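The structure under discussion appears below in the form of structure tokens.
A protein chain is absent from this complex, but the other protein chains hold their places.
Moving on, here comes chain A:
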Amino acid sequence: MNTELSGILVSFTITLLIAIPLGKYLAKMFAGEKVWTDFMKPIESGIYKLSGINPNQPMNWKQFLKGMITLNSLWLIYGFFMLMYQDKLPLNPDGNPGMSADLAFNSIVSFVANTNLQHYSGETGATYLIQHFVLMFLQFTSAATGIACAVAVFKALHDKTTTDVGNFWVYLVRAITRLLLPLSVVIALILAFNGTPASYAGKDQFISMQGDTVNVSRGPAAQFIAIKHLGTNGGGWFGANSAHPLENPNYITNITEIVSQMIIPIAMVLAFGYFIRRKKLGWVIFGVMTLGMFMLMIPTISSELGGNPAIAKMGISQTTGAMEGKEVRIGPMATAYWSTLTTIVSTGSVNGMHDSTMPLTGLWQMLGMMINSFYGGCGVGVLNYLIYLIIAVFISGLMVGRTPEFLGHKVEAREVKIAALVTLLSPFLILAGTALSSYVFTNHGAADWAVKPSAWLNNPGYHGFSEMLYENTSSNANNGSGFEGLGDNNIFWNVSTGLIILLGRFLPIVGPVAIAGLLGQKKFIPESAGTLKTDTITFGMMTLAVILVLNALSYFPALVLGPIAEHFSMLK
């Protein structure tokens, strides 16, 4: 078998071998049952004590969200000032300057929201202190925030009738001490022993064989790259992200990084089923998501392996596939595989440049982010899927003429309204954002910003439009990857995408927690012959249909203007 194909098959197999037991473990661990990591208890007690937290205090959904929002707001303010004044702070061996206010706003929002859009470049834009004390800190805590909120939903739906969704602090701390931190140590060590730098030494200099003087950016990167993937954050230590040969030195690190960004999203889906004691529901959701993944991945791989038709006309050999923006050691197939996964699980790290992929690859990448729940980000993937589930339950209820129910609780107007609002938010933010940027590009091209709107786009025509559509989609999905040709470090993009990220992060978290909190308080209705069963394959397909129809209706016109038009223009 071809070594590239066997490479991705091995990646996916390892992913499942880790994710499935991890899902069972997470369900038990968050439910407070005995697990082997209980040896962390003394450390956790220490953390609670030092923080003045009572871990046994139950919380209702409003108290839970209050804790979440307070903590996240604190990080926003603290991080904003750290970024602006990074040049005045220690651990800056490369002498990087402070960030402008709009860039600091965008960057801090982006990291608090698990997005990591990065309008700066790692080598020159952030000091070691910032990379660790702000950015890496947030890569841990934003992932833990998402996981904690998902567990609150599990807890609310697990009990027959309850107001208690669990203690926010406990979920957050446990997500770190018993999941993110230990796994990050393992991943960071694998990276460090495969050639990723991990020491605090600054830039190095050497004279190349042809006599050029070359400076090499380095730094404690392995630590950062581990949690960047594990927490589905995606922000690179270096500008080129995981395409950089120090950030992703060989095929083993490539497998490590791709596996580590997949395991928690998959494990959380299975953990949902185990936690609420409806194993089958977890597996059906996993099945739908996996099917969705293959629907996006297979055409992506085939379009990249086919190579660039315009270059094929020049008569050269594209035996391995399209190579622009890709690395030889990784190859087009693993790059295409990664590009699907990083867009569906909301990581947004890249091992090849998405801007240079084929038009249809760009289409599948964007669609993955628009749907944003085929596995989805750490914790938030399940929450996004829950919204689609509620809509599917509601529509099915209408079709059979019964009051819709989910897990023994009536789904009523209030819950459906919240779900509908969250569903509509994404197309609104993405399309309004793209419309606004297109308007500014065409009508205010000379505006006096750091990058003039007329110079925003790195590519003309349909592809240029795709660059703007991609940026807005990535921001709303809290993905963080980009068609990086876009000149995005200026006040317009920093502010507009910053706001989109903020809304696209917190409303889709608050919505599902509120829905679960409201459902959990309702009287429990035991299952009867008339109950709509949500853990069947039929209902799984119903949910998939809802997902596909909603997204097709919302985004088809915009996608036609960008990638689809570019594809057909290249066939001429």
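Simple rule for what comes next: a contact is a pair of C-beta atoms (placed from the backbone, for glycine too) under 8 Å apart; a residue touches a chain by one contact, two chains touch by 3 or more; residues count from 1.
As a working rule, contacts and distances are computed from a predicted model.
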> Which listed name, "Cbb3-type cytochrome c oxidase subunit", "Nitric oxide reductase subunit B", "Potassium-transporting ATPase KdpC subunit" or "Putative pyruvate dehydrogenase, E1 component, beta subunit", is the one UniProt assigns to the chain that has been left out?
Replying inline: "Potassium-transporting ATPase KdpC subunit"
> Among A:Ala188, A:Leu230 or A:Leu386, which residue is in contact with the omitted chain in the full complex?
Replying inline: A:Ala188
> Looking at the whole complex, which of A:Leu17, A:Val214, A:Leu291 or A:Leu424 touches the chain that is not displayed?
Replying inline: A:Val214
> Per the definition of touch given earlier, which of A:Leu50, A:Val400, A:Ala413 or A:Ala446 contacts the omitted chain?
Replying inline: A:Leu50
>> I'm checking contacts with the chain that's been left out. Which of A:Tyr388, A:Phe441 or A:Phe483 qualifies?
In response: A:Phe483
>> One chain isn't shown here. Among A:Asp87, A:Glu324 or A:Glu527, which residue touches it?
In response: A:Glu324
>> Please output the residues of chain A touching the missing chain, sorted low to high.
In response: 3-4, 6-7, 10, 47, 50-53, 66-67, 70-71, 74-75, 78, 121, 123-124, 132-133, 136-137, 140-141, 169, 173, 176, 181, 184-185, 188-189, 192-193, 195, 197-201, 203-204, 206-210, 212, 214-218, 220, 222-223, 238-240, 243-246, 249-251, 254-255, 307-308, 310-311, 314-331, 334-335, 350-353, 355-359, 458-464, 466, 483-485, 566, 569-570
